[in-house]
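Mind looking over this structure? Questions follow.
As you look at this complex, bear in mind that one protein chain is not there, while each of the others sits in place.
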Amino acid sequence: MKKKILSSFLVSLFMLFGSFASAQTIKLGILEDQTGNFAIAVVPKIHAYEMAVKEINAKGGVLGRKLEIVRYDTQSDNTRFQEFARRLIEKDKVDVIFGAFSSASREAIRPIIDKARMLYFYNNQYEGGVCDANVFVTGAVPEQQFSTLVPWMMEKYGKKVYTIAADYNFGQISAEWVRNIVKQNGGTMVGEEFIPLDVSQFSQTIQKIQAAKPDVLMTLLVGAKQASFYEQQAAAGLKIPMATSVNVGQAYEHKRFKPPALENMYVTVNYIEEVHDVIKSGEFHDKSKDFMKRFKALYPKEPYVNMEAANAYNAINLYVKGVAKAGSTDKVKVRRALETGISFDGPSGVVKIDPKSHHGSHNIFLVRVAKDHKVEIPKVWKDIQPYWLGQAGCDLTKKDDFSQYTPSKPPTK
Amino acid sequence: MIILFNLFYQFGDALSFLLLAAIGLAVIFGMMKIINLAHGEFITIGAYGTVVSAKILKLPLPIAMAVGVLVTVIFGYILERIIIRHLYGRPLDSVVATWGISLIVSQSFLVIFGPSFEGLQTPLSNFQLGAYSYSQYRLLLILISISILILLYILFLKSNFGTLARATIENPKIASTLGVKVDKVYTVTFCIGSALAGLTGAIYAPTMTIVPSIGQAFIVSAFVTVVTAGASPFIGLIPAASFLSLIQTSVTFYYHATIGVLALLFSVILIIRFLPKGFSGLLIKLKK
Amino acid sequence: MLKKDNIFTISVFIVLLIIPILFDDFYINNISYFMIWTFISLGLALIWGMGGILSFGQTAFFGLAGYSFAIISINFSDIYAVGIWSPILALAITAIFGAIVGYFLFYGGIYDVFIGIVTLAITLVLETFMAQTAGPEWTVGNARLNGFNGMQGMPPIGIKIGEYKFDLQGIGQYYFIVFLAMFLLWLLYKIKKSNFGLILLASKEDRTRVESLGHNVKKIQMITFSLSALLAGVSGILYTNWGGYITPSSMGLIASAMPVIWVAASGKNDFFSVFFGCILLVYISQTLAVNGAQYAIILMGLILVIVTRYFPEGIILMLKKLLTNKFLSKK
Partner (left out) sequence: MKNQILKIESISAGYETAIVVNSFSYSINQGEILAITGRNGVGKTTLLRAIMGIIPIKSGNLLFNDENITKKTSSERSMLGMSYVPQGREIFTSLSVEENILLPILVRNKVNLKDKLNEIYKFFPILEEKKKSPGGSLSGGQQQQLAIARALVSNPKVILLDEPSEGIQPSIVKFIGEIVQKISTTLKTTFIIVEQNISFISQLNTDCLVVDKGRILSKISSSELRDVEKARKLLSLES
């Protein structure tokens, strides 16, 4: 009898030990702005990470290991990003880092990530051009958003384009893309104005736009202060079709602003929660509906599921596929596995990693905001590649690089 | 003609923004030498008070605005009683305390109301003049800002309360020996400053995105205007705001907004360099 | 020699010196990070606590030094050849700029809160300007200023002693900062006790009186201002070196308020209190952000309000005095 107890004790101890060894989790570090200026667009992202992890763990994880999130609130503050990136790497010893909303916060942690050879997923729409051996990008880039949007707008409304853009990297580089595409398509820029992030009053800008009489107004504005432009242009009766790559798909301005502030605004997104409401059947309808059903089951109070939430969800799944393929969480092995062109069939269809630039391909939806702020989708472009960096000379499969490039300052070949 | 009106509108719009941004701060800083870093949050309270009472209590806009102002005054009153009154005579320490208050308020708004709140529509309509169209409400703002300033001028320079307030500000100890209840004068003055900040928030609420950081859009303009106005803000505020908005609008007109902002900041540096006591100092000198 | 006043300073430094023996990389780097901010605070304590002049724009010098350092290091790829000269050159630029601003302020007859706003305007001009330098035309030699996204890719400070080379990172960086802090604290105490310091302290009480005694107060204030700019520059360079990154937002409104808060809350009249208080406050703020989620900022705000309300001298200075008195009475 005693013997039996002892042996069962030993067995259970052994099992405990064994299970402990195999249950060593894969640690995913997440740095997102739960508070501060960007919180509006970021909270759905955080939930999407959590949802992806829950789903994967429910299926038993990967390589027999569960995923575990280590998350810090970076408070929309670049210095917090730096502090916590180091904390994740040096203290929590995570296997991969996801996160950052603004480009500045991404750039704040990239030196730390590169030095530690950490694997990092940036899951946000941005100005493009990051060619970094350790960085993967699941958000949309200008060649995906503007190469589709701008020619379409010019065809529909006319060839005179006016750009107002936030006066920092995103706005300036995006404006450069718009300028180039307008020229390539035989249009003219009738005006271009850059506006500091702190400006919230736009009377003068509105008058300048009216003086130039454009057919299309590109509004590459960022942040809550600049978003006041929309109410002010509506109050002044500007009535010029607007196009952008940022609004609606991130901070769901069409839900937050009083109609008709965003009337006749066009946006290219790689996902928004309305996809399955607007597109009544087919692949996109089914995938989006399924995703939203699962999302709302977990987070019924979520105000909006934006494109960055989809990107965050895709990022975790892509990473896990990379780990599965590599058979390890070794950072170099996972990177090489991801560079084989891994793809994931997500909320808006297949996202495939471009091996050269580490960016993802996307299906792009053209969204129009109607007078009552209901959303229409006049067009979908399928499988748009992040082609620019690869063409410009970034090939991370052959040569490591740690830079960000722009169309006017491409990689030196 | 249209161009002239256009310039007037642009200038007036910039002017009223500077005036309204600065006015509450001008009272609190100019009269009490408290550097209120929470000024932006007072504006936020006014804006949220207005929007919440218009959206949830379904009050008509003017009444909702009054509620916004009232809420800000109550907040200002409580704050003055429990914290600010211990900071009189320590203007530089007030920086730290009011910064703390600003953190508490803006973050509390985020916790309570979430990152964003559906805004209001700008009241009134717009009108067309040649190629340009204008918002009537913004035209009204110009009038409102100037009339508030005139009322304030009367209150502080012509009324009995104004005499008490100016005496208290100049020399609280002596005012007290003459029977003035210095505490009360401070409280009332602080409440007036709060009310004006709240009013700014209420007035601009229908034209801006309603987020917990809404008030921060005003704060740099406010400080810059108050300081160039100088030690006696009621005299200096209009010339300072006019000068600064003239610089900003004309530079923005010829170049673009970034250069406009840089020009504004640069002219502040130069104004203070050559008029160390601001515009009011210059005016007082000229009068003599 | 061992005065009662020094007991805390010495014990804190002893703790700082043995920390790397007890803790791993993360703590070493994190405490280095906390200490980085002490220099800008000490600079402010010098000009504000001793000189009675509140500068709201110390971050202008922080940023200027950080950017100068970044530009110089990127342009000289052999970091060991440039070595310590790249930060020294950056500091010289900062100190000269500080002297120019100081000349502009004090010889221009600007005083009180006006100084605060002028320096704030200067830092905001720098921030706004740097934020829009994203375009390719904004390069200095090989270094792209890179706008709002900030500059990165600068090598760390490289030190070469004979054949031995090392980067100013990790534990080397840690000890460098500790020794630098010890040296600068000692220097600041010397300044405080010097004739120069006495005149400065007196000018805080009554400027015209000191002037009538024949001292050139304007010049003294200008030199002090330049010194405080230099100290802010030390922080800027160390920060850039620590994270390999410098951004315009480090010169913004929020960033510029932080040193003022650290200094006021710690006790602006005592350099050691500022040094220790600054470390403590950055640590508290980080810890709150790690644990408190959305209530972290509210708590930080409450701490600041309570400190100013109940500890007008600064909480660290009050604690130091309290402990010193107890210490003494027991002996």
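Remarks
By letter and in written order, the chains are A, B and C; residue numbering begins at 1 in each of them.
In the analysis below, contacts are C-beta pairs under 8 Å (C-beta built on N, C-alpha and C of every residue); 3 or more make two chains touch, one makes a residue touch a chain.
Here the structure is a predicted model, which means the values were calculated and not measured.
Taking every chain of the complex into account, the omitted one touches B. If you put the hidden chain back, the residue from B:V180, B:L246 or B:L283 that touches it is B:V180. Within the complete assembly, B:L164 is the residue of B:L164, B:A241, B:A257 or B:L282 that touches the hidden chain.
As for the chain not pictured, it touches chain B at residues 160, 163-164, 166-167, 170-171, 173-182, 232.
As a convention for this text, only the chains that are shown with their structure count from here on.
Viewed as a contact network, the protein chains are fully connected, with every chain touching every other. In whole angstrom, the spacing between the mean C-alpha positions of chain A and chain C is 36. Taking each chain's centre as the average of its CA atoms, chain B and chain C sit 32 Å apart. Taken residue by residue, chain B touches two or more other chains at 107, 110, 216, 220, 258, 261, whereas all remaining positions touch fewer.
Each of the following residues of chain A touches two or more other chains: 35, 167, 194, 196, 198. If you check the complex, the residues on chain B that touch chain A are 6, 9-10, 13-14, 17, 107, 110, 114-122, 125-126, 128, 131-135, 137-138, 206-209, 211, 213-214, 216-217, 220, 249, 252-253, 256-258, 261. Of all residues in chain C, only 48, 54, 104, 108-111, 113-114, 116-118, 120-122, 124-125, 128-129, 132, 253, 257, 260-261, 264-265, 294-295, 297-298, 300-305, 307-309, 312 touch chain B in the complex they form.
Those residues of chain B whose C-beta lies close enough to touch chain C in the complex are 29, 33, 35, 37, 83, 86-87, 90-97, 99-104, 106-108, 110-111, 216, 219-220, 223-224, 227, 258, 261-262, 265-266, 268-269, 272-274, 276, 278.
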